[in-house]
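Quick one: this structure, given as structure tokens, is what I'll be asking you about.
A selection of the complex's chains, in situ.
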Amino acid sequence: MSIEKMISEHPQVGSDYNEALGRAVKHAMYCAAICNSCADACSAEEMDMRQCIRTCSDCSDVCEATYRVATRRTGDNRQLIRTMLATCVHACEICEAECARHDNAHCRRCAQMCQECAEDCRRALESLNDEVHADGQVSHFEHGAA
Amino acid sequence: MSIEKMISEHPQVGSDYNEALGRAVKHAMYCAAICNSCADACSAEEMDMRQCIRTCSDCSDVCEATYRVATRRTGDNRQLIRTMLATCVHACEICEAECARHDNAHCRRCAQMCQECAEDCRRALESLNDEVHADGQVSHFEHGAA
């Protein structure tokens, strides 16, 4: 099953399917799941993992909101997608830094996932910025929210 | 990235990793994302898709809760996982039946995803039932909730 193909079948999406954004959606979805699992695994460890439970729980919530918002293509809300992608990069960087401090296999896997998700969100952000500039205009939502 | 491998690295999980449950987690995660995308795509279609928006939105929420709960392995909450898996089967069957009534590519893909997710949740449920019976006992939580 492919979330990228799903998005490409949206009635407003055609030849202009944004690959970088599709990839960010997929990895934010995975990162939400991996961080949720890491928070749970950390709570079962013997050592004090409370800061890691915190950053993983937070990162899971942010990634989930990010992938859900970044999936949608009806109407327009690109400005908010850009804000969420930047927020997701922030959450992933914090979580990666914390997980990288621990030797548990689940923390190492989570740190790697966060790094990849942050990188994909950065690329999607650049790609969206290019799209908006290429349009030579911003939508009324982007004006309204400025 | 693999959510199944992530779960197998949980400190309470070892040789007893439940493959059927791991597969249900993965597909419920995907189904949450696909249904969220289908609800959005349906709202952009010209025909009246309101019932489909409803069943997709509901199924997305149920699948998300299911995969998050079914991922956790700290302590014990198997009884709730079983209840959520059965609920997820129900949500997926309803959503599949509605999406199957429409010719849109995204609805066909969503119907297929729901069918697979329901099937995987059914197998995970059987597998958990076997586990609980093999234990020859129920936990105090299961007693408490009965």
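Just so it is clear, A and B label the chains in written order, and each chain counts residues from 1 on its own.
In this section, a contact is a pair of C-beta atoms (placed from the backbone, for glycine too) under 8 Å apart; a residue touches a chain by one contact, two chains touch by 3 or more.
Computed from a prediction, not measured in an experiment: that's the story for all the values here.
Identical protein chains form the entire complex, numbering 4 copies in the structure file, with 2 of these shown.
Rule of thumb we're sticking to: only the chains that are shown with their structure count from here on.
A rotation of 180 degrees, rounded to a multiple of 5, brings the CA atoms of chain A into register with those of chain B.
Note on chain placement: the centre of chain A and the centre of chain B lie 22 Å apart, centres being C-alpha means. Those residues of chain A lying in contact with chain B across their complex are 1, 3, 5-7, 9-12, 25, 27, 29-30, 33-34, 36-38, 40-41, 43-45, 64, 67-68, 71-75, 104-106, 109-110, 112-113, 116.
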